[in-house]
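One structure, as structure tokens, below. Some questions next.
Complex shown without one protein chain; remaining protein chains in place.
Our next item is chain A:
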Amino acid sequence: MSKLVVTAVGPVTSVQDGGRSGAQRYGLPPGGAADRLALAAGNCLVGNPPFAAAIEIGPFSTSFTVREGRVRVALTGAARSADVSGRPVSFNESCTFGDGDSLTLGVARDGTFSYLAIEGGVKGEPMFGSLAVLARAGLGSPFPRPLQAGDVLDVEAATTGAEHGIELPGQDDGPIRIVMGPQDDEFGEATGLFLGSEWKISATSDRMGYRLEGPIIEHLHGHNIVSDGTVNGSIQIPGNGQPIVLMPDRGTSGGYPKIATVMTADLGRFAQIPVGRGFRFKSVTVAEAQAEARAMADLLRTLPGRVRAVRNTDIDDALRNANIAGTAVNAFDSGTWQT
């Protein structure tokens, strides 16, 4: 066993996995990673199942220190500066840190959440099949709350062998695609305003809901409906006319009309839109959204096939021990050691 110590952390950084299911009828939301593709890619790089628990890192700077052995990790999701003792660390590649190494991450650029996947996953006690933190319900493991400086995570010691990289398909930066309903008939002409306007994500957003800033969307018959079930991506319009997109820690039911729902395949991309950046919605049919959902499921299933060995840590270590590491690093850069 090794340990990963949280040495500095901002808010909204927590252990997340694929989430839990089966308890929404009791008011327990699924939780889980906001960007599932990034989580799965990170896990693939360190040989874990796609939705194993990892650390979901919010937009602020964070740092970790390794204790009692070597740890293999991979960073995915929102790009940011990342280094170990001044040596830069690449995103979408695994790397192994030794005892005492510190990983320092800067603020997120062009995104919100980065993922730190750890070989062997995070150790904890699952509830409803998940370690995902849902602070409101006192749920999550190893800590039922966001991470704090000083937290120590038990992790597997790194195995020896090659480090891996993954090529992910380029991301669409078009409008966020939505399926209208289930209560779009509560809005009439305001639907056109909703679809035709530019929106921004407010700084008051969190894993429960992203509040949007833009024109006021007026209701036809007032803003109270009899509470109705919600899904990830439900876009509800409260009394002030400013939409709220429900995220993984949402309430399982809500009393505001829902004009539309973000389609599954765009949920991760939506979750990564930084505060203050303008974006638009585009309405698609259920059939179109389901075709995209199936394509996303295919991509998730075939992620292991996209993983390539990038360099061999055993050789790395041998060279370092032989005190010719500098030469070796150059050799790696030129691709000599790539398999």
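Note that a residue touches a chain if its C-beta (ideal position, glycine included) is under 8 Å from a C-beta of that chain, and two chains touch if they have at least 3 such contacts; residues count from 1.
The working rule: contacts and distances are computed from a predicted model.
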Out of "Putative ATPase", "Cytochrome P450", "Carboxyltransferase domain-containing protein" or "Autoinducer 2 import system permease protein LsrD", what name does the UniProt record list for the absent chain? "Carboxyltransferase domain-containing protein"
For the chain left off this view, which of A:Thr76, A:Ser130 or A:Ser234 is in contact with it? A:Ser234
Those residues of chain A that touch the unshown chain are 21-28, 127, 136-139, 178-179, 181-183, 225-234, 251-254, 258, 261-264, 286-287, 289-290, 292-294, 297
